[in-house]
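Here the complex is missing a single protein chain, while all its other protein chains stay put.
Naming follows writing order (A and B), and every chain is counted from residue 1.
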Amino acid sequence: MIADLLTTPALSMSTDAASLSVGTGPSWVLLIPFLALLGAALCGVYAALGVKTKAPAWTIVALLAASFAATVAMWLGFDGNPYTVKAFDWIQVRWGEGTGAAAFIANFSFYVDTLTIYWMLFVTGLATLIALYASEYMSHDVGTGYSRFFAAFSLFVFSMACLVMGDNFIMLYLGWEGVGLCSYLLIGYFYKKPSAVAAAKKAFIVNRIGDLGLALGIYLIFVHFGTVEFAALFADAKLQGYLEAAKVGNFDDIPAMAKAIPLLLMVGAFGKSAQFPLYVWLPDAMEGPTPVSALIHAATMVTAGVYLIARTYPLFLTSEIALPIVAWIGTITALLAATIGMAQFDIKRIMAYSTVSQLGYMFAGLGVLTPTGAAYHTLTHAFFKALLFLCCGAVMHGFAGQLDLRKLSGLRKVPGWRWVTIGMLVGCLNLAGFPITAGYFSKDTILAEAFVTPGASVIGFLLLLTAGLTAYYTFRVFFRVFMGPVHYEAGEEGHDHEHHDDHAHDTPGHHGDHESEPHSVESEPASQGPEHTSSEEKHFAKHSPAPDKAKQHEFHPHAPGWAINAVLITLTALSVLASGLYFVGGNKDLHTKHYAGTMIAQSTAAYDTPYDKYAFKGEHAVAQPGVGPRGVIAEPLTMPIIGGDPHKMMYFVSGVIGLVGIALAWWLHLAGRTTAAECRMDKVARMFGPIPKWAEHKWYVDEFYHAVFRMPLVIVSHLSHWFDKLVIDGLVNLFGLLPRVLGGLIRPSQSGALQGYAAGMIGGAAVLLLVVLLIAARIGGAA
Amino acid sequence: MIEKLAIVWPEIILFATTCVVMLTGQWPVCAVRRMTPWLAAVGLIAAIGAAMASPPSDGLYPDLVPYAKSLVGIMGLMILPLLAGTVDRELEAGVARGERFEPLRSNGAEFYAFFLFSLTGLMLVASSDTLIWLFLALELTSLPTYMMVTLSSRSTRAHEAGVKYFFLGALGAAIFLYGFTLLYGATGSVNIPTIAAHFAEHGLGPIGLAGVLISLIGLFFKIAAVPMHFYTPDVYQGAASPVSAMLAFVPKMAGFMAIFMIVGSAGWGPDGTGLPVPVEALLWVVAAMTMTVGNVLALLQSSVKRMMAYSSIAHSGYMLVGVIAGPGGDGASFWRNGLAAVLFYLLCYGVMNLGVFAVLASLERKGQEADDIDDIRGLVRTHPPLGWSMVICCLALLGFPPLLGFIGKVGLITSGITSGHLALVIILAINSAIAALYYLRLVAAVYLEPASDTGFRPSRYGSRQVAALVSAGGVLVLLLMSNRLITAADDASRYAPVAPETAPYAEAGANN
Partner (left out) sequence: MTTLAYADPSPYLPIFFMILAAIGFAVLNIAGSFILGPKRLGDRKGETYESGMTPIGTARKRFNVRFYLIAMVFLVFDVEIIFLYPWAATYTLLDPGSEQSLVWLGRILFFLFTTVVAYLYGYRKGVFKFD
């Protein structure tokens, strides 16, 4: 039944995505983006009216749920043929006549194919869930920033819908900038906190670098192909010709301009999806409220780069170096972010680096010609990373902003945190690639393809290593925070509603007073083992009614309420169920084995070029029998080290590596832990010398950027400042002086301004006429 | 002859409205006086309706009439709410206290009547096909504005501005009238298409050339281009903001349409690049100087109204680029058609500029309007709707993509490039960058800087704030409609010089 549902009907399609007829779809599809826009507008109204209730949240949840329902309807009603739905004419510029006729057309219209549906399903679905979560999470700010938060949240969904559903690059760019703007607004939500503002600016500026690439790419697409509409572009005869050439490895026939397009587009993708070297903004973006981190900076917006490359996959196929570059950048990012993640202490930052790392996997997947794997990993990652973030958010919410894994321990045993613990465990298992979890399957898809692709096996090994590191740092968080002895210190934010009335985030000095001594509730000293549970309840019974000392020094973590728990349970279930997608939804006609494959195979991300044509490490054109179109493995290939079918082998290899990582984390952070703070890790870390220190400081990349990019800019700006002061201001003053000097010359005996003006006008006119006639005499004489 | 009435229906309607307004504006019954602006609005709406149905005129630009007159009507409607409370403030307050209404002391009737007269003149400029008509129409546009400047405020500054404006305006009018007589002397006709045909056949000749150049220099007064720009800052600052807002649009539009006709009579040649060298040189030099002088002097101002006056000068310089580029021959796209770009830009500029002045007019302290940049500091926080209107309009004026000013400027730039005036376009680009400095200063003052209590409160004439919001909204709405408006401007700029034998009234013109 579910399998039926997952199989998109009527798959009587050719292998060539471009030859599909692009018809017009039902106009109710427009509801998907515009309901979200309506939500943003309504929140604006709430803000204007000064609504002091949770009405904004319920409005947004309802509208986003309706939007999700419309997306599901769009999916169920999809018959395999892409269609467009036009909202209104937007940019239609035509010029020239006859054969010289050309046009620049970008309507406000939406393009629906399986890729769109695939992306929109999880975007709107997760947005609905996270809006529900945020309704409780943001309750501190009801009446102050609540409407603003949900307005930006809803606007984000609208922008994301424009990005994913737009039928042309201009719409995509609009959405691209729109999500960037909303991201900026939401990272800087606590706009009175300097670090949040700095992070928002950093995200915005770093993204601009990528956006420049995207804009130039779009410009080149228009210049080269004469259209920015997807349907027209992918049906373009020129592009088809290039793809034919690429299929036989004849890249020399493809003009350099066409090959430059994917290189520019990928810069945009790297910026938005936080890939090396533009990843630095994402960890800082965690300054935003956690629901935002979960939705925008983990599940949806950051996958826009993956979407962009998947959408323009045919363009990437026309360059022999584009996909290898994508693969390598993805791999480097995955590894680098994983090493940084190992040494961080802020659990939200660890999750941020793991997001960067997992996005690296997706790019590597795109690069090694498995957009299917990338898309599947995007989906599973969206679920489990959103889950992980929301769990972190629940912790942060409950422990007054505490995120340091050294100051939290044993939450498993604290009453009311059961669902958070379960959710966290499921999320961590997924992220670590524990066998039979969704993350395991989706990661394997990418890893296996890396070993299949000739010349990419180094990528495969690096990704395997990263998988091990990922498992380690994931469970480092889990063992540290949720297992072990109960111990917690409150964070620096106010935790009680009565302290919160006047927006506690706004005034840093405001909460210093009642949280100045972090209160430790560590159960008796080291003698108590990690498995000590018997006295837990008693311990709490003893401590929770405040002793007679000053009441405000007692800290009560408040357990998540129903909205947070409901969302966590749903996401936990979804993360578990997502592994099922690996087994259902395959389609024989398309030679696909599972749902993601089916969806990708019908979209523009489907490809038709053998692997061996791409310049991985310069190994050119190695014949690889059995690698057919669409990545279908007709004959089993062999793993470089073990031999056998890489897809099957990978189940074992990656499973073992994941388990090793988990075991290492267990040994270093749980089994060897005597107290909450002390553990074997410190001794191990010492063996590596300064390396862990470097990793903790993120390999000094920020400092490097500061030195290499910012310092020269600062110097240049100082120079420009002086230039401005001396030369420009001088010129300006000169210009300011000039009319006066001229006027002084022209009016030697003036008694009032009026005569002066008249003299200036007549004198000016006379001089002008003279000058013009002199010019004309010179030019006209020659002509 | 009577057929000619068909194209002046909007003017007739406006004139009739003026006659009514002149009487109701000084009616002893308060309710009737209050109705005056509404009557003016009704007249304007009717005129827009008539303008849209207008047949082609006999002029050089047969299809200019519907676009230009609708534009005039719409801008008139947008300026109208801003005019509330400009005159008769104390008088009406006295009447409200129970004093007797004295028609002699009231200026409301004149003020609205002059406003409508000026718009009538502006519409007549669009439909003019002879030099005499053109001259009278230009004067009808200008004369009421001199008085509006003087009436607009009780301060001596306004009186000084009015007098300056009047004398310098008369000087400008004398100059272009002299140019017109030379044109008549060179061709023996006052009919503009006939003049164009004559020039096309016999060449410009020395007298004709002098006529064209001198007419243009005189008309530069209307658009506030160098060297006829001196009056602008004094007058804009002296007049009340609502009137300044009107001055930035009405004479400029009249001037540009007249320049179209004079330059059009000299002709761009069949391929659109053959503007006679001295004419092109004049326009080129003036365009470059106007933009530069306007922008550079605007940088130094601390009075927003003076700044906007200099920016108005600079914008005229931008638009002259479109005039130089010309209509671009048959079947040219919008990107080549400089005249269409100018027509579109006039609309954009009118709306954007109105917004800034409307915000200034909406803020008052003891009956005084805001003017200094300090007066609007932190406006986004103190009065968000006004502040945001200011931000939107300033960014649009700056040509911030993708706002309205940007789209307008793109047309000017592309037409400049495609007609081969790259150097001028580079000057334009540099000037846009200079302009960014002072527009961003305004935006920064309004948006970034902390609010300080300057004592300025929103005017009790709420319709002024409505005008500000409508302008800011207009900037956004026009942006969405820009596609259609560009097409309309493109159609309106059809340049159709006719052969001498088919030119209507050729005989009559020659015999005059």
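Points to keep in mind about this one:
Note that a contact is a pair of C-beta atoms (placed from the backbone, for glycine too) under 8 Å apart; a residue touches a chain by one contact, two chains touch by 3 or more.
This is a predicted model, so every value here is computed, not measured.
From the options B:39, B:87, B:196 or B:209, the residue with contact to the chain not on display is B:209.
Screening B:175, B:195, B:246 or B:277 for touch with the missing chain picks out B:277. One of B:109, B:304 or B:479 touches the chain omitted from the figure, and that residue is B:109.
The set of chain B residues touching the chain not shown comprises 1-2, 19, 22-23, 26-27, 102-104, 109, 182, 203-207, 209-210, 269, 274, 276-278.
By our rule, only the chains that are shown with their structure count from here on.
Interface residues of chain A, counted against chain B in their complex, comprise 89-97, 732, 735-736, 739, 753-754, 756-758, 760-765, 767-769, 771-773, 775-776, 779-780, 783. Residues 163-164, 167-168, 171-172, 175, 213-214, 217, 221, 226-228, 230-231, 234, 277-278, 281-282, 285-286, 292-293, 296-297, 299-300, 331, 333-336, 483, 486 of chain B touch chain A in their complex.
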